[in-house]
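Dropping a structure here in structure tokens format, bear with me for questions.
Heads up, one of the protein chains got dropped from this complex, but the rest are sitting where they should.
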């Protein structure tokens, strides 16, 4: 998955593990979380098994409050229904639960993300009809990005994925800056955290441009700049992520192994 | 219930019993029938236990294919859910099953019905804000009348109930005559049978005015005219209803007794 | 330090957050139902929250806008006790028996207080709750065409399909201040389970700003049941354990409908004095007799 490994006092971990654990830490208390498969699902399940046992996991396949004891292999893994508080239809997920703003956090991935947190999972290239790469498409993301209380994006950072402007806006982040979401009638706060394998970006409160606010242990700012397709601003209060604890790593690895 | 009793060769029966049995006979084969409580429910359950065992009973409380072994005491009697093929929510009844035209026959009662089969169950009197009598209101009737394949009305006949024009159109029959339903975008055929304690009326194919097509045994046309608030037309092929068979009466009475 | 956009988003769908608290019926009604509120007690013959209705009478709430598809005798009681100033509904009667006499007396004679009405069809009301539960301002249906309802009800409009040009009916979302329903069970975390005829109760709760679910019993674990509807704790404000809280309505798996009670209501409700005596004796105790 990832080439970089880092050593703490006693434990080695990969940059992907750091990313998953940083994402898990962002989920607290009784948060209701709309979980996509892959990195978001890993992070949410680590959080539920460490500091946030009351985390409510909602999967778009139709489960409220799933409590899987292994990482689901897909968004519709049987374990999600078998361990859920309620199983509902897919239209109900979107109409009764997501759309009215009942879900606190939406967790999204991205093929491309831009300076204002807009996300592309549709096509790479300028020509929609004749794309360089055809990606899977929107799925639940546009309405997750619109209606969840806030959005966390988990994505590996590189010049290819962090671009000045996305080729296709699949899901709106902060549009072209502050005020755009309100103008579009989007009721959630949009992306408030972008968690990568290098660090964490947050939107500047005045401009809503993504700003580097945190680097993971062993990562320096130039390395992040080199992996960003726009002139990255850095917070004056830049901090360093706490390395993974042994417990966090153990939980993450046990979940992955059980799958 | 009814004062009139009639004697056939061997059996006495009331005019209400004749009405219920005439209504039951109108239901045939695998008809899907939207059943209101009271006379419609009685008729539908008699039909299911005599000549139409495959009749599908749908109750607006949320059941598809109920098979009660006694007359339900209300539209939401527990026996309807316990014996149903499927139990669904009330919004689903109206949106997924009634509205798209999946139901063949809607069975309605009426406080007033007029020359064109329009039905009033809202208020008696000209002034809606200050009614002579406040009735229960619309319930499911307007959309049953609009969306069922056809509508059967079961109602006791009198000058009070059979009026030239209803005080309030709760449910559209044939509007002011042929073509009105199409103009209103109503997709079902509207009332095709009005079954009373005296006989049966049907809409004239040219004008859609209700015309007497059948009298029950022992009823003469003048008696029906006297119980009708408009100048009643009579079919040139007026027929007389077959009296209830012993089996029909036995089933009807057994159902009523079990309740 | 930069102040980043607030992470602690204020949930906009329902007031408050967190999970349902389990409290007494009296506490829940005192905390949730205020004079002037729009209040919904839903139930389609089955699981009607009668006990909660009586508690509202007991606490003397006034000027409520009551909404329900099928207001029956508990609404007759609330109206007769003077709790309501407006009723939004689609069918008001005593099912299988006849009319609601307190409702008629309020509409026809303004007794004990005038009652404004806003009248829909079942399909319209059901869709108003659906829109409310869905966070939409309105719902679309095939309905009302040719009836006299739109002449008297302001909350019915026409809408044109942007693809086909067809004209359909639109009704506005119904978002009660409080919705109250009765269910068979809740677990100790406040997750609610009901089954049998579930009517429009899920939609009523999801459409409301605050909600109360009275239940037959609070149990350790909700054993799954066919045709169940489960409302997670975090979608409900309060749960109160009220055994037989639906009586004289029924709770499938617990007790049958008390049809005699419905029939006997006819005589009580026809007469203002008999009704007042009933309220005093059955619901309120002495203090209401003096009002």
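Some points to look at:
To keep things simple, chains are lettered A, B and C as they appear, and every chain counts its residues starting from 1.
We take it that contacts are C-beta pairs under 8 Å (C-beta built on N, C-alpha and C of every residue); 3 or more make two chains touch, one makes a residue touch a chain.
Since we're looking at a predicted model, the values are computed, not measured.
In the complete complex, the residue from A:23, A:43, A:56 or A:87 that touches the missing chain is A:87. When the missing chain is restored to the complex, the residue among A:35, A:55, A:172 or A:215 that touches it is A:172. Residue C:159 is the one among C:97, C:159 or C:280 that touches the chain missing from this view. When the full complex is taken into account, the listed residue touching the unshown chain is A:75, out of A:23, A:58, A:75 or A:189.
The chain not shown here touches chain B at positions 30, 32, 56, 64-65, 85-86, 95-96, 99-102, 104, 147, 149-150, 187-190, 192-193, 202-205, 208, 211, 213, 235-237.
For chain C, the residues touching the chain absent from view are 135-142, 155, 157-159, 161-164, 166, 168, 170, 172, 224-228. Residues of chain A that touch the chain left out of the display are 37-38, 60-63, 73-78, 80-82, 87, 89-91, 94-95, 98-99, 122, 128, 130-131, 133-143, 146-147, 168-172, 175, 180-181, 184-187.
Following the convention adopted for this analysis, only the chains that are shown with their structure count from here on.
Of the two interfaces, B-C and A-C, the higher number of touching C-beta pairs belongs to B-C.
Relative to chain C, the most remote chain by averaged C-alpha coordinates is A. Taking each chain's centre as the mean of its C-alpha atoms, chain A lies 58 Å from chain B.
Centre-to-centre, using mean CA coordinates, chain B is 30 Å away from chain C. Taken residue by residue, chain C touches two or more other chains at 202-203, whereas all remaining positions touch fewer. Shared contact sites, meaning residues of chain A that touch two or more other chains, are absent.
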